[in-house]
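Let's turn to subunit A:
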Amino acid sequence: MAKTFEIRWHGRGGQGTVTAAKVLADACLSGGRYVQAFPEYGPERAGAPLRAYNRISDHVIRMYCPVLHPHVISIADATLIDGVNVTDGAQDDTIFLVNTSKDPEKIREKLNAKPGQKVFTIDASKIAMDCIGRPLPNASMLGAISKATGIIDMDTLLENVKKSFGKKFAQKIIDGNLEATKRGYEEVKEG
Partner candidate 1 sequence: MGKIFAVTGNEAVAEALRQINPDVCAAYPITPATDLMQRFSGFISDGKVDTEMVLVESEHSAMSACIGAAAAGGRVATATSSQGLALMWEMLFIAAGDRLPIVMPVVNRALSAPLNIHGDHSDSMGARDSGWIQLYSETAQEAYDNAIQAFRIAEHLDIRLPAMVCMDGFIVSHSIERVEYLEDADVKNFVGKYKQVNPLLDLDNPKSYGPLILTDLYHEYKRAQHEVMTKVKNVVLEVAADFEKMTGRKYGLFETYRLEDAEIAIVILSSAAGTTKDIIDEYRDKGIKAGLLKPRMFRPFPFEEVADALKHLKAIAVLDRADSFGGYGPLFSEICGAVMSMNKKPPMINKIYGLGGRDYMPNQAEKVLDELVEIANTGKVNIIKEYIGVRE
Partner candidate 2 sequence: MKEPLWKRLPAGSVILEAGSAAKFKTGSWRSMRPKWIEENCIQCLFCWIYCPDMSVTVKDGKRGAFNFDYCKGCGICALECPGKKGNKAIVMEEEGN
């Protein structure tokens, strides 16, 4: 693994993007790793575009500023591609993960991705509607990240999704999120 593995999340207030970053940080603690998860705090309202970040490293993480050159750019809402500079700071081999029903090839075109950059898509909102009845894409985004990056294995991730949602929600919602996480892993497409 590179010195520090860095992820930037693009989402909208209320979609659970910040929660996703937190769950991922929690899950990545396994194996003695160091983690960071933090949103860019602003005057957030439901629907407002927001960014959140993860850093994951085998060494102590000292950097406290936003991630500038992410290894992964995870976009929880494809409509953000039009309004926000989501490719800002992307490296030549950055991995894009986009929540959309469109094909990864189309998204690759839209992002104007370089040959070395990988583009993954996942219809996370649909999975969320199927599994929990609300368009909260975060669980299946996490599953897709697990598949696309290998940064975290599914067993550990599922355990942490369960733990994190278990604090606040009923069993039905927890089960729905676990199912969504699994489907995110299985249904993510590369293009």
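Regarding selection, all candidates are chains of the complex that A comes from, given by their letters.
Methods note: a contact is a pair of C-beta atoms (placed from the backbone, for glycine too) under 8 Å apart; a residue touches a chain by one contact, two chains touch by 3 or more; residues count from 1.
No experiment lies behind these values; they were computed from the predicted model shown.
Student: Touching subunit A in this complex, which is it: 1 or 2?
Tutor: Here subunit A touches candidate 1.
Student: Going by the contact rule set out above, which residues of subunit A touch candidate 1 in the complex?
Tutor: Answer in residue numbers: 21-22, 25-26, 28-29, 32-39, 41, 61-66, 68.
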